[in-house]
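First up is the structure itself, then whatever we jot down about it.
Only a single protein chain was left out; the remaining protein chains are all shown in position.
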Amino acid sequence: MINKKKFIAVIGGSQCSKEETKLAEEVGREIARRGATLVCGGLGGVMEAACRGASSEGGVTIGILPGEGRQAANPYVQIPIVTGMGYARNITVVKSAQAVIAISGSYGTLSEISHALQGGIPVIGLNTWALSKNDQQDDSIIPAQNATEAVTKALNLAIN
Amino acid sequence: MINKKKFIAVIGGSQCSKEETKLAEEVGREIARRGATLVCGGLGGVMEAACRGASSEGGVTIGILPGEGRQAANPYVQIPIVTGMGYARNITVVKSAQAVIAISGSYGTLSEISHALQGGIPVIGLNTWALSKNDQQDDSIIPAQNATEAVTKALNLAIN
Amino acid sequence: MINKKKFIAVIGGSQCSKEETKLAEEVGREIARRGATLVCGGLGGVMEAACRGASSEGGVTIGILPGEGRQAANPYVQIPIVTGMGYARNITVVKSAQAVIAISGSYGTLSEISHALQGGIPVIGLNTWALSKNDQQDDSIIPAQNATEAVTKALNLAIN
Partner (left out) sequence: MINKKKFIAVIGGSQCSKEETKLAEEVGREIARRGATLVCGGLGGVMEAACRGASSEGGVTIGILPGEGRQAANPYVQIPIVTGMGYARNITVVKSAQAVIAISGSYGTLSEISHALQGGIPVIGLNTWALSKNDQQDDSIIPAQNATEAVTKALNLAIN
């Protein structure tokens, strides 16, 4: 049964640098190698690279799409979910995961980090946002140095 | 690749009669036998029966849940999607499918039928709602007499 | 305080006939004359006509918009609410109201009727959908013959 597997979300920009692409692909590969299921927003950039990596290792990839049709999914999404709800789909991406790995990203990614932390879902960060409030650092985003460390931490911290 | 398979939604009440349970289970079985993927709202009643049927034939089952946690999914959901959006998840259920099979159901089911028809997604009906407007019958819900006929029609009419 | 006033939703097509326009405008006018607040989907057709009618009598008009910007609101919307959630805003339209008046309309309107009935919000119908299930008529949509009767019934049946 697939639902015994952990669901790990990978979040990040729909456009990204070569380094970020490489990192996302390696994260996707590692998620699949460890037997987990990849959840993402289903579009390009970090999402596509992670799906490509997971697919190359035989993993399952879920893409939760913002628009009205499945055609917008990147070619490595196996399970396209069509929300029709725009950025509100960001909430569904993180709530469907048991841990989240954030790779760089912009304000959309930050919204996903926020919704995950609000819901008690662990967030592992790779070159992504850092938070502070009233000059106090907030350490809720758990840093990782590379793809393997990120996936290991995500699986160790994954909630039920 | 799973995404070459057709995605068929089964919608209906979270509580249902014995006959409806049997019918939903047979629909789920037939969807799996025909190599399609089952999408539903992930809860009990018709949704659970359809997932049980599909699982018994080795099919893939997706449950798009209204609440904040995956624990609400019925035990036959393999891919739980956690929307956190209440009844707005009804829209995601039908938009994620390429055809919809409605089994009996109440007003929540009717909202799913409406959202599907609004989006041009074919709806096959088994003992479900009938519509008319200004004394003119609306024939958009395509009737079926049994599970096999419903699944055959759904697969024949499925959009891309 | 505005919130002592009843909130009445007017739902219907974003395109409509001359008769429907006239009817919607009269419904809007009557809602305002009776001191209630008009809620609608904020776009054209029945929504615009109802807002124009309510505005002409000094009423308050709320438009709950599907897209990403307030510019899509018709010119008679005083309170534009920008959901960014596409058709999921249909749910917010009806849940924000204490009774709903449906004027003709297509499947989007039917989805609003369904969500209202599912949530126990009374629906008054003017030349709109009729429902049946398994050859049994469903009388949940309360018919009205004209604008005054529709608004009177909506205010009498409005929930808290």
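First chain written, first letter: the chains are A, B and C, and each begins at residue 1.
Operating definition for what follows: a residue touches a chain if its C-beta (ideal position, glycine included) is under 8 Å from a C-beta of that chain, and two chains touch if they have at least 3 such contacts.
Note that this is a predicted model, so its numbers are computed, not measured.
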Left-out chain, listing which of the shown chains it touches: A, B, C
So one chain is hidden, and I want to know which residue out of C:85, C:130 or C:155 touches that hidden chain in the complete assembly. C:85
Full-complex contact with the absent chain, from A:4, A:18 or A:133: A:133
Kindly note down the residues of chain C that lie in touch with the hidden chain. 1-3, 7, 37, 55, 60, 62, 64, 68, 70-71, 73, 77-85, 88, 91-92, 95-96, 119, 160
In terms of residues, what is the contact footprint of the unshown chain on chain A? 85-88, 91, 104, 106-108, 110-111, 113-115, 117-119, 127-135, 140
Need a quick check: the contact residues on chain B for the chain that isn't drawn. 68, 84-88
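Here is the rule we go by: only the chains that are shown with their structure count from here on.
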Distance in whole angstrom between the CA centres of chain A and chain C is 40
So chain B residues touching two or more other chains come to 85, 88, 91, 119
